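Encoded as C-alpha cells, here's the structure I'll be asking about.
With one protein chain held back, the other chains of the complex are shown just where they sit.
Per-chain numbering from 1; labels A, B and C assigned in written order.
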Amino acid sequence: MQIDLNCDMGESSNPNPITSDDEIMPLVTSANIACGFHAGNPMVMARTVQLAAQHGISIGAHPSYPDRVGFGRRVLEATPDEVKNDVLYQIGALAAFARANGVALTHVKPHGALYNVAAIRQTIAVAIARAVAAFDPELGLVGLPNSEMEKAARELGLRFIPEGFADRAYNRDGSLRSRREPGSVFDDPRRAAEQALQIVHRRTVTTLEGETIPLDIQTLCVHGDSPAALGVLQAVHEALEKDGAAILPFSNAKKQAQNLSISFPRPPTSI
Amino acid sequence: MQIDLNCDMGESSNPNPITSDDEIMPLVTSANIACGFHAGNPMVMARTVQLAAQHGISIGAHPSYPDRVGFGRRVLEATPDEVKNDVLYQIGALAAFARANGVALTHVKPHGALYNVAAIRQTIAVAIARAVAAFDPELGLVGLPNSEMEKAARELGLRFIPEGFADRAYNRDGSLRSRREPGSVFDDPRRAAEQALQIVHRRTVTTLEGETIPLDIQTLCVHGDSPAALGVLQAVHEALEKDGAAILPFSNAKKQAQNLSISFPRPPTSI
Amino acid sequence: MQIDLNCDMGESSNPNPITSDDEIMPLVTSANIACGFHAGNPMVMARTVQLAAQHGISIGAHPSYPDRVGFGRRVLEATPDEVKNDVLYQIGALAAFARANGVALTHVKPHGALYNVAAIRQTIAVAIARAVAAFDPELGLVGLPNSEMEKAARELGLRFIPEGFADRAYNRDGSLRSRREPGSVFDDPRRAAEQALQIVHRRTVTTLEGETIPLDIQTLCVHGDSPAALGVLQAVHEALEKDGAAILPFSNAKKQAQNLSISFPRPPTSI
Partner (left out) sequence: MQIDLNCDMGESSNPNPITSDDEIMPLVTSANIACGFHAGNPMVMARTVQLAAQHGISIGAHPSYPDRVGFGRRVLEATPDEVKNDVLYQIGALAAFARANGVALTHVKPHGALYNVAAIRQTIAVAIARAVAAFDPELGLVGLPNSEMEKAARELGLRFIPEGFADRAYNRDGSLRSRREPGSVFDDPRRAAEQALQIVHRRTVTTLEGETIPLDIQTLCVHGDSPAALGVLQAVHEALEKDGAAILPFSNAKKQAQNLSISFPRPPTSI
C-alpha cells in the first residue's frame, strides 16, 4: 500500500505571505507549484522550488488559465492552441527554477477551472497533454481518473497519475462536487483523514449521498490554501502512517519500476 | 568581416498584430523574443519562435522588468534577487517554446530599462548574469560593450556578445542617447545604413556632436518596433551585403570555433 | 433620418501606438473608450478622452472581461457579481478622465465577449445594467436590439440604444456572425457602406445567406481596430452623408427630446 501525497503550493502573491508552505512541505511527497497565472510570482516560485528541492520532494508545474483575479477558478473559453501555449509557457517558467536548483520537474497538474475543463473536454485535455509532451514526454500528468485528461495522456504516450482528494466531496460519477456547493470542501481534519484512509485502503470513496464508488488513484491531494489546510494535512498524514501506508512520491514508484525493469531484463524476443 | 544582425521580436500583444515580424525575420540572423513581461504573450511567443526556427535564426530571450504598461522602458527599483528571478522566469518560459520546436536558445538580451540599468549598475548586471548561468552557462549574454554587464558575464564565465546599434545615437562615453532626447533614434534608413557600415567596417561610431569613438561589437541591432523599422533594416542589410560583410549568427562563429578546436586537437599535455 | 456613428477607441496599449484614432475621431459622433481590461491604459485613456472632448464627441465606457491577452474576446465564466463590479470599476476609471476634461459620460457599451454574452444571458445583462444604474441612471446602454441587454436596460429604467454594425455579417436571428467564421467581418469599404445605407434607410439588413431581416437601431458601429478600419469608416460616412442622413450623437437626440419636452409643457393634469 503506497501513496503519494500532493499539495498545491506557492499560491500566495503578497511579499509577506501568510501561508503554511514551510510547515506543509515536510508532510507531502509532491508539490504542485503555481506558475504566476492564477497565483505565485518569480520570487515565490524561486522560494517554493528551493524549499521543495531541499526537502527532496517531487516538483510539478501547476499551470492555470490566465486569471489572477479569479484565482484560476473561472472557466475561460480559450482555444486549444491558447491553452497549449499557456501551459507550455508556465511549465517552462517553473522548470527554470527547478534547473537553477539542480533538479528536474516530475509532473504537471493543471489548476482549478483548467483541471475541471480538462476532465470533461477532449480538445482541452489534448491541448494540455500536447504541451506536456512537447516540453518533456517523461513528465507525468496528474488528473481525475477516467477523465478526458487520462485518455489524452495515454494517447500521447504520457504517464498518467490518477488523483484523489482527501478534503473534497465526490459526485456519484467520480467528479468533484463544485466548490460553490455547500459541503464540497472538508475543513474537519478527521473527516479528511477518514476519506484518505478509505481511498488508499479500500480504493473507494463515499459520496455525500452515501453511495460508495470505486476510486483507484496514485496520488492524494490535500489543499494548502485554506486556514484549515495544515491541520487537515497533519491528520491525513498521521492516519495514513498509523495505517501502515508507505507515503512515497509517485515518481519514486516510477524509478523503482525502472530499476526493476533494469535488474530484471526482458526475456529474449526470439530463440 | 563578419557580423550578426539582431532584432527584438514578438513585441506585439494584440491578437491582430500590425507588425513586420514576418518580413523582418529573413533579414536578421538573431531574434530576441519578448517573454511576456513588457510585451508578447504565449501565442505570440509560440508563433515568433516557430518563425525563427523555420528561418534557422538564433533565438534569444528578451527579458524585461514586469512593466507592460510602460513597455519595459521605465526603471523599476527591483532588488537583485527580484531581477534574477524575473529573468530566470522569462528565459524558462521562452525556452519551452524553443524546446517544443526542437531548437535551443542561444542567448539572452535584456530589454529596455533593464538593459540600460545593467550597463551601469553592478548588482543588477550580476543578477542577470546569475540567472543566465543558472539556466544554462552556454548561453551568450548580449549587452553594451565595456559595460557592467560585460564585466558580470566574464566574471561568471559566460560568453559576452558586445552589441552595437545601427539606428540609435551614441553618447561620447559609448552609452546610448536616451530615447527621450531628440535625434536619439534614426528613422532615416540611409543614416542607419551608414552607421552600420562604419561600426562593422571601421569599428567606430560618430556621436551627434561629431566625435568618433571606438566601438567593437559582434552583433548589430536594428529595432523592429517602429513603422520605419523594416525600411531601416532593409537598408542596413543591403549596405552590409554590398560591402562584403558576412551576415552570420554569432552563435555560428562560436560553433565554428568549437569545430575548429575539435578538428585541431590540443597538444598532449605531457610527453 | 438620423443616425449616430460609434467606434471603439483607445484600444491600443503600446506607448507608440499604430492606430488611426486621430483620423477616426472627426468621422464619428460617439466614442466607446477601452478602460484597461481588454486594452488601453491610463495614458491612452487620458489622450483618447481628451481627443473626444476636443471634437465634442459623446464619450462612453467600453468595459470588458479582464482578459488583455485575449483582447476581451473570450467568454469568462464570471459570476454576475464579478461582472457588475468589473463594469463599475471600469466605468468609474473612465469617468475620471471625462471629469478631468470637464465632460460627462453619455453611455456604456460592453466589449467583445461581454457584449455577446450580455445579449443572450439574462443574469449577465442584468449585472451590467445594475452597474450602469448604480453609477448613473442617466447613462445610455448600447447593445444588440431585442437582446437580453435591452430587456435588462428597460427593467432598470435605463435608456437603451440599439446598435447595428456596418462591417459585420448578421445571422438570421439578428445576432452577429462569430468572428471565427469566414466572411463575418467586412474589409471592403463599399460593402460596409451599402450595409450601412440599408440599415439606416430601410431598417433592414441582409444575411450572408441572402435573407433580409428587420433591424431597428439608433447607433451604427464601425470598428477601428483593423488596418482597413479607416477606409471602411470613410466610405460609410460618405455614403450616409450623400444619402442625406443626419449623422448626430444619440445623446443629442435625447437632449433635443428633453428640450422639446421643456418647450412644449405638459398639459395640466386636471382642470
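The criterion applied here is as follows: a residue touches a chain if its C-beta (ideal position, glycine included) is under 8 Å from a C-beta of that chain, and two chains touch if they have at least 3 such contacts.
A quick note: this is a predicted structure, and the numbers were derived from the prediction, not measured.
The chain not shown here is touched by just one of C:25, C:45, C:185 or C:222, and that residue is C:45. From the options C:67, C:86, C:150 or C:163, the residue with contact to the unseen chain in the full assembly is C:86.
Which of C:94, C:113 or C:221 touches the hidden chain is settled by the complete complex: it is C:94.
Counting over the whole complex, chain B has residues 66-67, 69-70, 74-78, 82, 113 touching the chain that is not drawn.
Against the chain not displayed here, chain C makes contact via residues 36, 42-43, 45-46, 81-82, 85-86, 88-97, 99-100, 131, 134-136.
Quick note on the criterion: only the chains that are shown with their structure count from here on.
Measuring from the averaged C-alpha position of chain B to that of chain C gives a distance of 43 Å.
Shown for chain A are the residues that touch two or more other chains, namely 82.
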